[in-house]
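Certain chains of the assembly are absent from this excerpt, and the rest are unmoved.
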């Protein structure tokens, strides 16, 4: 294909339909300009049915409102993450059916029918203190059209609580494990299932936890094969990746 | 089920077929003893067709040889990772058809037919210096029965090299991105595909690379959604996770 | 529900004073109580000899209240750590005799008689600024039924203050050493006694103290044998471990 384009160019030069300078300039951008990237983007939305996601932190209330207003006119679901209550109030003014998850700090607007998948994503969390991350993951996976189950407070300090839910966990197509402190839950689950496990370290803990670093390193070094990891407190990222897998 | 077991126990106590002390002891282990974990393990091999994996580093040559010898009697494929040439030599004595990948430092014994999957895993690497990790991932994914394609030396410094392979990359069911230095390749690919991307930071680089930390942090903070990460240089872990997804 | 209680139940069943169904119902919450947002580990006391402890940080006031209310119906002592005054106020509404330690941030409910052990735990602290951690450790060790002595402000900068209390320190069965800054107190005491020393680094200090990291590393590298370490500011964990040892 590149070859064809260069040939065409050369033919034009030969026929003197194209200046040497113009041809030269065209060739400078050759290796990447021919890609229809803008098309890719549109294609993306059509293809995966994924809404644009608005990362609200670091944006002003006005910016968040304007983005929602613009997107509201389109036919996709909308998801805003790391949003505060003030942002929600301003969004509500322009998207009346917007919903806010206080713990998870998400704003969602459900435009498409909730096309529940057959297979489900299991979100398993070590403690009740991990709830914020669980909720962000839950809202993300749901708005992306997945069936999601939550299993909370099954940390390894009382490991029998986990075992009682192993059937549900094993039944999932993808498993998101949310844990702070030492994050051992990811390794234990990783050793018991044959499904993709996406681990989310949380910043829950104190002292030598160093804002989630302990759980992060723990999960990256998991002795159980098949565990992959996302950023600390990144419930959104885990759910997004899980959704891609769940829909394969 | 728990309930049924406790009821049975209580009935035995009531009928005085069981001493109170014996019942008490039985109940101490209650929440987990009833799990048939050894069965799970056997089940695991049957179910996923995955061989046991031997992490050779930190083991003596004799230990590695003995483990291979024992496993050789079984009908599974065998994979040894982080093995050196001396280990391979000793393994060959007992498993004549064992194969060694010098770059990837793997020993493999192919017992089952190479049941190529229809779908394939793409391993995309930024530079030729990442080859050791690529090879470990390739051997792992292959011995686990997956079709695998390698695309090497497509780092973002010459991004058109990457674009020429986008069709192959997009065609994969799962994509493993291997990159050292700043690991930007994971974000760029993550932004162009709708498939699960598993990023492997490598220790390639120097100075403020800090043994792969730069690439690791970079990948964990990827601005592209859907990227999950494994440990530095962990080609095995990425391929193992990719294989689970590829076979879903 | 501890061992003695279950034994009593079983004896009643054996003597046919109690129906199997009634016993079963009494025991059905044994492994854990599902509160929706939390799973209270009732089996814990049987398994590890201690009731569950409520880590209040990251929980809502309502959640803390609900957990105390549920546990209040049982015959165990209750301990809540990292609790704020608002949580205490709400707990008091349902557990009138709950007590709050402002410095230590603990809520305690004493149900069992304070069965003081003969042997005692000594809590030795370097400075008055370490008081929060000392109090958390003191309340924990006390509610777990131990005799506890506190020795405060004996840091190594004026080492004679320490020597004046060596008899009391040597007389303990376990010693908890609480120190911030460089944490040298743990090494000095570790070199003078033949008892288990549990060191708690505190975040007291500034600059290159890095939130307690200096004291933590110092204690982990103690040149005195026999010193073990818990997380930064983890007075609870130190006291819990000390209690297990004190009761051996």
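Here the chain labels run A, B and C in written order, and each chain numbers its own residues starting at 1.
Everything that follows uses one rule, which is that contacts are C-beta pairs under 8 Å (C-beta built on N, C-alpha and C of every residue); 3 or more make two chains touch, one makes a residue touch a chain.
Predicted, not measured: the structure shown is a model, and the values here were computed from it.
Q: One sequence, 3 chains in place: how many copies belong to the entire complex?
A: Taking the 3 displayed chains as part of the assembly, the whole thing totals 8 copies.
Definition applied: only the chains that are shown with their structure count from here on.
Q: Averaged over CA atoms, how far is the centre of chain B from the centre of chain C? Could you give it in whole Å?
A: Their C-alpha centroids are separated by 40 Å.
Q: List, in ascending order, every residue of chain B touching at least 2 other chains.
A: 2, 30-31
Q: Could you please specify the touching residues of chain A with respect to chain B in the complex?
A: 2, 30-32, 35, 40, 44, 47-48, 53, 159-160, 163-164, 166, 173, 192, 194-196, 198, 216, 220-221, 225-232, 236-238, 240-241, 244-245, 248
Q: What residues on chain C touch chain B, complex-wise?
A: Against chain B, the touching part of chain C is residues 3, 6-7, 10-11, 13-14, 16, 20, 23-24, 27-28, 30-31, 43, 46-47.
Q: Chain C touches which residues of chain A in the complex?
A: 127-129, 131, 152-154, 157-158, 160-161, 164, 204, 206-209
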